[in-house]
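First the structure, which I've put down as structure tokens, then a few questions once you've had a look.
With one protein chain withheld, the remaining protein chains of the complex are depicted in position.
In this document, chain identifiers A, B and C correspond to the written order of the chains, with residue numbering beginning at 1 in each.
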Amino acid sequence: MIGFVAAAGDLAMVVGEDRKQFLFPLRAGAQFQSHHGILAHDDLIGRPWGSRVETHLEHTFVLLEPSLRDLLLLIKRRSQIIFPKDLGYILLRLSVGPGRRVLEAGTGSGALTMALAWMVGDHGRVISVDRRPDMQRLARENLEQAGLAQRVDMVEADLADVPPVSPPVDALFLDVPNTEMLLAAALRHLRPGGSFGAILPTANQVQDLLRELETHRMTDVDACEILLRFYKTVPARLRPADRMVAHTGYLVFGRATEPRLMDDPDGRARSGEPDPEEIGE
Amino acid sequence: MIGFVAAAGDLAMVVGEDRKQFLFPLRAGAQFQSHHGILAHDDLIGRPWGSRVETHLEHTFVLLEPSLRDLLLLIKRRSQIIFPKDLGYILLRLSVGPGRRVLEAGTGSGALTMALAWMVGDHGRVISVDRRPDMQRLARENLEQAGLAQRVDMVEADLADVPPVSPPVDALFLDVPNTEMLLAAALRHLRPGGSFGAILPTANQVQDLLRELETHRMTDVDACEILLRFYKTVPARLRPADRMVAHTGYLVFGRATEPRLMDDPDGRARSGEPDPEEIGE
Amino acid sequence: MIGFVAAAGDLAMVVGEDRKQFLFPLRAGAQFQSHHGILAHDDLIGRPWGSRVETHLEHTFVLLEPSLRDLLLLIKRRSQIIFPKDLGYILLRLSVGPGRRVLEAGTGSGALTMALAWMVGDHGRVISVDRRPDMQRLARENLEQAGLAQRVDMVEADLADVPPVSPPVDALFLDVPNTEMLLAAALRHLRPGGSFGAILPTANQVQDLLRELETHRMTDVDACEILLRFYKTVPARLRPADRMVAHTGYLVFGRATEPRLMDDPDGRARSGEPDPEEIGE
Partner (left out) sequence: MIGFVAAAGDLAMVVGEDRKQFLFPLRAGAQFQSHHGILAHDDLIGRPWGSRVETHLEHTFVLLEPSLRDLLLLIKRRSQIIFPKDLGYILLRLSVGPGRRVLEAGTGSGALTMALAWMVGDHGRVISVDRRPDMQRLARENLEQAGLAQRVDMVEADLADVPPVSPPVDALFLDVPNTEMLLAAALRHLRPGGSFGAILPTANQVQDLLRELETHRMTDVDACEILLRFYKTVPARLRPADRMVAHTGYLVFGRATEPRLMDDPDGRARSGEPDPEEIGE
């Protein structure tokens, strides 16, 4: 529940006249310092969100509760994050929402983790797998700052070594190198008919993953990319910004069908040998 | 909570070999008929989601629980809907999530309504305003089919005639003609620092709305457009699809600052007269 | 030299109110027939270009000399043509212009042939290689209609079987399957430092060609794609068209360096064996 006024303990964002954004938790007695001047937290606490506040150097900041997009873009990073333009579509395509269970690998800096945790709510669950302890630590810090850590199980392991989670998850997302080699291991965690997604930097990886999705008889397979173009917001001179991000990654999606490959004791599906069930067709 | 097997009463989707999708609620004794043949609901009920099922004409369908994206694309429409590529980004930008309160106008066929209702969960609330009773009826049907109607208040009225909702909402989205003329009325419903968004088909409307957002001293204003490009998913011949949607709408976002225009009894902000608070600067 | 008035023998274009375009040579006594009515060529001959003319059904057409883009889009096709958005960039990247010599394979329906022939002028030369006699015939017809056939040598052969042209050409363009397998044969026709280009439908082909360009030590290598987005031209409702072409092909370019692979009698460059010249580095 968000109050109308900023309270001690809230995560606050201030936005300067140059649109630079800063994120910090409000604490009685603390100070926010920038080269535009100082803001006393005590002058922010109790003010309505959206208030304009002034530093001792008379620079105006607007006090805002960070939006989910702000949280995603302002987290501490040590790896490429998944961008909001991709995240929004991933959430829809994986049917993430209140009460859902989602597994992701790898955790990275935790941007997707945060978006998933935000959307599954208190009754859902996010399981985030990464073998790198430094990334897990960073992601946890980011989640804690956003107040979302209690919705996430952090698992420090290779995805292939994680025993099947129980109950299996509704959705699965991979942001790892060699996605196609981890697919079989990953699908062990996914419930019947569950949704799969991945982000891949190169066309070569998309080709490899699509081949593997065929082997696993995934259905409703899509590959796509999303381009976001900003405009300069001057009404008398409306025009796109000069430059834009041209590529963050290819998105690949699919749905698990039953029976699975892993239910196939002889590995026929993988070997390309004809499946007896299909011979009669 | 989604079960692993399809149950009577569930909303089911079947996907044919040609990737055509069909949506229907499962009812004991009922039949799904297509030109590829008939499926008895009784043969679907109790099957794991993701199962392959065959019609009497030996056409294979996959039985799936519809994803949120499927729901959005398969609803009955009598108006242009907001597309998933835009919806995902809107949800992030407006910080929609479990427990949030959101107001939208107009309802249209209810695609955004459905996405909002999905994401706010049982503890959030969607208020959907549209003056056209036929659209409200259609949207309600779509919401009921998706099991999301109980999270939505449908308000059949002109937005300008709706008394300020209490408590005010966390986020506000407009998909109406003459957005700029409705902005002042719409902002009466928004809490301090709350998020505003709109979708607009033409550049002219973007120019008009940006002018109005300046008048209302909105901050963190962005205008953008999102392009989604699908690929043909043949790994040996990876290439973009031949054609794509080139335009659905421009997205404009902003955050409310305090004090508002409506707190300004003399209308100085609108009139362009200098604001006494700023004279000292 | 284009006159100001349409003359018998000129290639004319008429554009209807619905923007449909028709191309035909003007001949005394002939008639243009459409479902919008009839135009007598005698009523067109002697009229200024740009004139509005009316059929007996009172439908207005505008009489225009076809632009190069019109010629390219209106030719008879039996294959995918290269589109103007790509052609323009190809011309610049290959430095096509008056007096230049260019070789292309394959001819296809002759759209690129026509653009090249237009630009090299009477003192340049286009050599167009295709093994399919039907395509060569079609392209020749299209070139003759446009008055450009005398600038083109049509060669009905496999590119690999064509003896090196003499003198070698300034620029080389490939629009063939298995581009990477034809590259070595194609480069035999290219002068020192000459420009190479190709259009390729799939990412797989781009990967294959890039590998081969490395083997041939090509320099200034670029791969790109060009997107063209049209707008609806209603000034009060300016907006992009609803749909657009999402993919015609990837463009790959490079420049030949000296000495070439074919000057290398031992095939060391191709074999990956270290080049003695480079061992000292």
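Just so it is clear, a contact is a pair of C-beta atoms (placed from the backbone, for glycine too) under 8 Å apart; a residue touches a chain by one contact, two chains touch by 3 or more.
Remember, it's a predicted structure, so these values are computed and weren't measured experimentally.
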Touching partners, among the displayed chains, of the absent chain: A, B, C
Omitted-chain contact residue, chosen from A:68, A:90 or A:203: A:203
Which residue of C:45, C:63 or C:139 touches the chain not shown here: C:63
Sites on subunit A contacted by the missing partner chain, in the whole complex: 201-204, 229-230, 236-247
Missing-partner contacts on subunit C, residue numbers: 1-2, 4-5, 15, 19, 48-52, 58, 62-65, 67-69, 72, 84-85, 87-99, 115, 118-123, 170, 191-195, 203, 206-208, 210-211, 214, 219-231, 233-236, 238, 250, 255-258, 281
Interface with the unshown chain - residue positions in subunit B: 203-204, 206-207
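Convention: only the chains that are shown with their structure count from here on.
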Rounded Å distance, subunit A centre to subunit B centre (Cα mean): 20
Residues of subunit B touching at least two other chains: 203, 229-230, 236, 238
